[in-house]
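With one protein chain removed, the remaining protein chains of the complex are shown where they sit.
After this line comes subunit A, so read on.
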Amino acid sequence: MNAAWLPLVVALPLLASALTAVAPWRVVRLVLLLGTPLATAVVGVWLIGIHRETPVFATNVGGFPVGIAIPFVSDTLSAVLLAVTGIATFVVLLFALRTGEDRLRFFPALVLMLIAGVNGAFLTGDIFNLFVFVEVMLLPSYALLAMSGTWRRLGVGRLFLVVNLVTSSVFLVGIALLYAAAGTVNLAALVGRGDDPKVAFGAAVVLFALVVKAGAVPVHGWLPRAYPATSATVMALFGSLHSKVALVAVYRITAVVFAENPVLLPAVVGLVVLSVIVGAWSSIGENTMRRILSFQIVSSNGHILIAVALLSLAGYRGGLLYLVHSVLTLGALVLASGAVEQTYGTGHLVRLADLLRREKALAWIVGLALISLVGFPPSAGFIGKAALVVASAAATPWVAAVIIGSVIVASILSLVAMQRLWHDVFWGPKMTVYRSRLPAAVRSDESKDDLVPLPDSVRIPTLDLVPAGLMLVLSLAMFFGAGPTWDIATRAAQGLVDLGPYVEAVRGR
């Protein structure tokens, strides 16, 4: 593969986005909408295969000299992320077809632009360009968040917009400081520069902005506030893409700038401890399925940040495995919650009950996904958690003790939260009333009392559960295919620990 073609992974989704904005035929819009993420995933898988032989390859966009041009770099890490986010996006969009959200005006165009931004953020080798692609990702997100869900989406859309604009400003401040200190924002030129305290300072501000976007405690509040107020589709999309883009960028920048330099260690450990515990604990205190899950997203993002405390091959590998697990498992749960809301009109724990008797398939999906979320075998969560704990055990004693302790506490708290969810939704007395199905886009606020008697014949249509089921199957595949998955994750982590090939690929040609 010629590295020069890499920018097409960004350019073609954008082209698709532009075309769907004006294409008058729904079938064209659908083909582009579903085909683009699928193609992204295929390219990702293909690149993973290529990187077995060539660990890294890069192109200088525009053909300008090294250091001047913006490099696009592909390695196993970025390829894995392309594949995983591509698949996840595809599955989520299948659910969008079921809810009819794909018929919302410009929905396909906005989603495709989101994909372009995500892909660009994974491939770029330049921090300012990363900022640009994060913006490309966020701009359509502002609209998507406010397009479907309850009316609260509008108020929450304002929250999401303001928080992200502020954070983007912080990101820019960080880039300015970094450039002032280092004279470059090209990742390959920043290798090991964290030993200079000024550069470390600038990079720390950049990382802080990314951490906000990843929703880590104490700067997490916007995430569990915004995500549940939008539709399940959009929540699943954001949960799978946004914070993961931020986290992978955190990995990349930390690995490049700091290598094994532990200057940020106390801060990172603090973030990890707060995120995993506060996220899990808060999820016990929530009362709708998706609010609970939104705090679980915070907690799982905290788990993923553990790698940044460990700065080791095993740590990055564990973090990456956990990241993939988090995308699949939480995706399955959010989509399953969405399916419940589609049919029963609510995701409120108080209003749902006894679904085990009514919805066998749903119970299987949610049950297995919850098992995965708390880390029981056989599930992706087991692999992720075991890998992280084993990696943490090798750290210096205090770090190992604090991190493993936090993970254990968070696991117990998560189990309590998940038990509560299961108990309230799937067990309990027979459900007698529900809120009948309304189109997602015009759903009124939860508080409005429009309950009607629940006929015994009401069931979630099987097709509504297919997307959640697909996510779960992928998660199970990650457990049973743990061998190959592990190898790929190792190669991806290798690219973060051994930066020689990265630098060579960017600067060598």
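Just so it is clear, contacts are C-beta pairs under 8 Å (C-beta built on N, C-alpha and C of every residue); 3 or more make two chains touch, one makes a residue touch a chain; residues count from 1.
Following the convention adopted for this analysis, contacts and distances are computed from a predicted model.
Participant: Identify the UniProt protein name of the omitted chain, choosing among "Protocatechuate 3,4-dioxygenase subunit beta", "Putative Na(+)/H(+) antiporter subunit A (MrpA,mnhA)", "Cytochrome b" or "Nickel/cobalt transporter regulator".
Facilitator: "Putative Na(+)/H(+) antiporter subunit A (MrpA,mnhA)"
Participant: In the whole complex, not just what's shown, which of A:Leu81, A:Val219 or A:Leu472 touches the removed chain?
Facilitator: Final answer for the missing-chain contact: A:Val219.
Participant: Which of these, A:Pro7, A:Gly331 or A:Gly347, touches the one chain of the complex that we don't see?
Facilitator: That would be A:Pro7, which touches the missing chain.
Participant: Given that one chain is not shown, which residue among A:Val118, A:Leu237 or A:Ile383 touches it?
Facilitator: Once the missing chain is taken into account, the touching residue is A:Ile383.
Participant: Please pick, from A:Thr40, A:Ser148, A:Thr233 or A:Thr343, the residue that touches the omitted chain in the full complex.
Facilitator: The one listed residue touching the chain not shown is A:Ser148.
Participant: Since one chain isn't shown, list which residues of subunit A touch it in the complete complex.
Facilitator: Residues touching the hidden chain, for subunit A, are 4, 7-8, 11, 14-15, 17-19, 21-22, 59-65, 67-70, 104-107, 109-110, 113, 116-117, 120, 128-129, 132-133, 135-136, 139-140, 142-143, 146-148, 152, 154-159, 162-163, 166-167, 170, 173, 176-177, 179-181, 183-184, 196-198, 201-202, 204-205, 208, 212, 218-222, 224-225, 278, 281-286, 291, 295, 371, 374, 376-378, 382-383, 385-387, 389-390, 392-394, 400, 404, 408, 411-413, 415-417, 419-420, 423, 427, 441, 482-483, 486, 490.
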